[in-house]
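Complex shown without one protein chain; remaining protein chains in place.
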Amino acid sequence: MKRLLKRLTGAFGPTGNEKRVADVIADRLGKENVFYDKMGNLVARISNEGKPKLVLSAHMDEVGFMVTEITDNGLIGFDAVGGFDPLVLLAKRVISERGVIGAIISKPIHLMSEDEKKTRTEIEDMYIDIGAKDRTDAENLVSLGDYFCFYSDFVEFGDGFIKAKAIDDRGGCAILCSVYDKLKDKASELDYDLYFAFTVREETGKSGVNYISERYRPDYAIVVEGTTANDLYSTPEHKKIARTGHGPAMSFMDGATIYDRSFIRDIMSRCDTLGIKYQIKGFTFAGTDAASYQRGADGARVAIFSLPVRYIHSQASVVKLEDIESTERAIIAAVSKKENR
Amino acid sequence: MINLLEKLMLTQGVSGREENICRAIENEIKPFADEIRVDKIGNLIAHKKGSGKKILIYTNMDEIGFFVNYIEENGLIRVCSTRGLNYDAAIYSEVVSENGVCGILIPESASEKPSYENVFIDIGAKSKEEAEKQVKLMDSFTCVPKLKKLGSEKYMGRPLNNRVGCLALIEAIKNIKNNENDLYFAFTTHAQAENYGSKTAVYSVDPDIVISVSIARKENSRVKLGDGACIKIKDARSACSVSVIDMLRNLASENNIKFQYEVDESSGYDLSLVRSVAHGAEIGAISIPCENSHTTAEVVCMNDVENVIKLIEVLK
Partner (left out) sequence: MEKIKELLKGLTDIIAVSGTEKNAHADVIALCDGIFDETYTDKVGNLIMVKRSNKPNAPRLMLDAHLDEIGFCVTEILDGGFLRVSALGGINIRILPSSEVTVCGKQKIYGVFTSVPPHLSRGKSQKGVPELNDLLIDTGCSKSELEKIVSVGDRAVCKGELFEMANDYVVSKSLDDRACACAIIDASKNADKDKLEFDLYVVLSAHEETGNMLARVAAYDIDPDIAIITDVNFARANGLKKRETIECEKGPSVDISSSSDRALSRRILEIARLYKLDCQTIVEVSSTGTNNERIMLSKEGVRTAVMSIPLKFMHSYSEMVNLKDIATLSDILLAIAYTPKEEL
């Protein structure tokens, strides 16, 4: 699992440019077992004719950057694809789809006016410096519209923690690959006709999930996502939305969806019987792909497993390995027949 | 008709928990529909067969409410809420859970910013253990439902939004006989949580015309209680189809049904979702004028409700 997670988080795949991630997954699951649809989603199936259809879904894209301007002195103006807090960007290293390395810079603090010092730097005042001499030099290396993403490596640290970029949602992708491997020859032991969907464009809300709903018309969908783990020292107890080390968080409501309660309770009872750790997540404003499954085509009953990730959407997102493992076990429990759990 | 309205209002059904109200409605309309089904996300869809145009008339059956989010060690309950309930109306009022547990909604402390993030429900439990005997995570709560007559024509209470819509559809289903048009009636879910079940209902029925029935908020438009059924011209995100507006006002005039117009500049999301589903449909909306909506003291005029029912009936 660690090696797969390292490969997946290292892959280049900002929203709209997910092919390389899809290729890693196809390689792992076996090219003959996967289907690339028209819009870039990857789908695998463990057939179980006659059983209700359930989609396990994780998105392949990560938040990234796109080149919007090349200045006369060779600096690269950019904007974010997906949601970023501008506070996490400055001084970070980035790499482009063609392998060009740079860093995000802005005005040095000693050159700022008093007023400028009081306000935070917005993305429009930041540039990527790739070391180009001037515009022509830069244009040999990057073009308008090129993608960049964080250049950040995979590090194991502390008590079972992992730091990497894009744990949201390569963590989910890694988990689904592993579940597929474990269950692919065990269709008869499952309660569902199982689909594994690795989707595109979740971070901008123009989600590839729509195509999955239309094509497969699932009855159920379980989305495996990353969520903010708020368990830092200073946070009051009831605001610790999802804590690391406590297993996947199951949400019952967020800004876009009310999850299906009886489906959630069924999953919870399966986990309880097997002693699998999970937590119930309180309300957050963010939306997920689950909303698209719930109201896509003729609808589906939805639930979500959220991996608690600290510093999500930054170059140093952090997750606890045991949470990844519990999530995998929880998913297997959710879809397997009673006797086989 | 008032008895039915009261019965509907006393049956709790917060967004995502519509099973009870769904069953209650189904029992009312069963003898009057050719086919009834409940779809994947809980929408109740009834069909009265006909050979003419396919028309889908829908209203949402869910109501505004709260969900148990976290139970403190001292037995107090934190909640999250569906959108829209007016804070000033709800705070300090009596609430009830889907299982009949009584409580009160109180602010965390006088100085906290008024918002649902800083409230508790107190059910009288002295500890987390005691509370857990009566409520569980994800249980729903609402302010207590009530219905009372106000003066000679008006009724006050909650949740008139959108039980009056449900009432209108139920009565229409009962009264319509020998319909020419192919009529579908949907009682949809999740509207108060903005993940509208109506979109899914439209997808599976695939109608030529879609008409939503709900309330017209007096605060958002110039509608008047007592001036009749509202024919919606537009909301903040959609303009209703001109052909449907014309059809509705012609039918109303020909059948002596009192009507007025509704223009809602401040809100509206549902209509924009349903109009471009699959093969597309013409859209329109009929509404019942309502005062103080999203509070505990909503007010409607029964005469308007009757006119809305008549207007739905002539769609046959």
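The first chain written gets the first letter, and so on, giving A and B; residue counts start at 1 in each chain.
The rule is short, and it goes like this: a contact is a pair of C-beta atoms (placed from the backbone, for glycine too) under 8 Å apart; a residue touches a chain by one contact, two chains touch by 3 or more.
These figures come from a predicted structure and were not determined experimentally.
Novice: Of the residues listed, B:Ile29, B:Ile245, B:Cys301 or B:Leu315, which one is in contact with the missing chain?
Specialist: Checking each option in B:Ile29, B:Ile245, B:Cys301 or B:Leu315, the one touching the absent chain turns out to be B:Ile245.
Novice: Looking at B:Arg23, B:Lys128 or B:Arg237, which residue reaches the missing chain?
Specialist: Counting the whole complex, the residue in contact with the absent chain is B:Arg237.
Novice: Which is it among A:Ser47, A:Thr68 or A:Ser262 that touches the chain not included here?
Specialist: A:Thr68
Novice: Of the listed residues A:Lys53, A:Lys184 or A:Lys206, which contacts the missing chain in the full complex?
Specialist: A:Lys206
Novice: Touching residues of chain B against the unshown chain: what are they?
Specialist: 208, 222, 233-234, 237-242, 245-246, 249, 261, 263, 265, 272, 275-276, 278-282
Novice: Could you pull out which residues of chain A are in touch with the chain that's been left out?
Specialist: 14-17, 37-39, 66-69, 77, 79-82, 143-145, 201, 204-206, 208, 210-211, 214-215
Keep this in mind: only the chains that are shown with their structure count from here on.
Novice: So how far apart, in whole Å, are chain A and chain B when each is placed at the average of its C-alpha atoms?
Specialist: Centre-to-centre distance between chain A and chain B: 35 Å.
Novice: Under the touch definition given earlier, write down the residues of chain B that touch chain A in their complex.
Specialist: Touching chain A from chain B are residues 15-17, 39-41, 43, 67, 69-70, 72, 78, 80, 82, 137-138, 190, 193-197, 199-200, 203-204, 273.
Novice: Going by the contact rule set out above, which residues of chain A touch chain B in the complex?
Specialist: 219, 238, 252-253, 256-261, 264, 280, 282-283, 291, 294-295, 297-301
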